[in-house]
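Quick one: this structure, given as structure tokens, is what I'll be asking you about.
All protein chains of the complex are present and in place, except for one that has been dropped.
Here is chain A:
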Amino acid sequence: MINFILLISRQGKTRLKKWFVPCPERDQFRTIKEVSSLILNRSPKVCNFLEWRDFKLCYKRYASLFFIACIEQNDNELLALETVHHFVECLDRYFGNVCELDLIFNFHKAYYILDEILISGELQESSKRAVLHHISEQDAMMQENEQAKRKG
């Protein structure tokens, strides 16, 4: 299972963080600091995996952002990269050529999309079409509510 997912900019700023195992806030930020400095300092030529404590960090750089998934010893590292890529593709289709700024100003939407992809650290939907369909329906519900409010 995935223990946590992080999105870190090249400058080391957190763009998204999601823990699937209980972890106190203080430890989360400590971990983010430690993990991001480890990964930002790795050469681009080396492999995408890094052993960290009892876990493995699988990461991939997309433009200015590092997507990091922390998985357990016996998990499939290559598949973790696929999961990350799956998430990236969903973001890309939703925002239309996603960039870091989209994720900064719509960080909550990135979380909504992630919640349609992973639960409890396991993948729940492997169809991108299904993910986007459910997200757009929920977005529509948000709109309706706003409009109703304006009318009322």
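FYI, a contact is a pair of C-beta atoms (placed from the backbone, for glycine too) under 8 Å apart; a residue touches a chain by one contact, two chains touch by 3 or more; residues count from 1.
What we mean here is this: contacts and distances are computed from a predicted model.
> When you check the chain that is not on display against UniProt, which of "Trafficking protein particle complex subunit", "V-type proton ATPase subunit", "AP-1 complex subunit gamma" or "Multifunctional methyltransferase subunit TRM112-like protein" does it turn out to be?
The chain we cannot see is recorded in UniProt as "AP-1 complex subunit gamma".
> Which parts of chain A face the unshown chain closely enough to count as touching?
Chain A touches the chain not shown through residues 14-20, 22-25, 29, 32, 43, 45-51, 76-79, 81-83, 85-86, 104-105, 107-108, 111-112, 115, 119-120, 122-127, 129-130, 134, 137-138, 141-142, 145-146.
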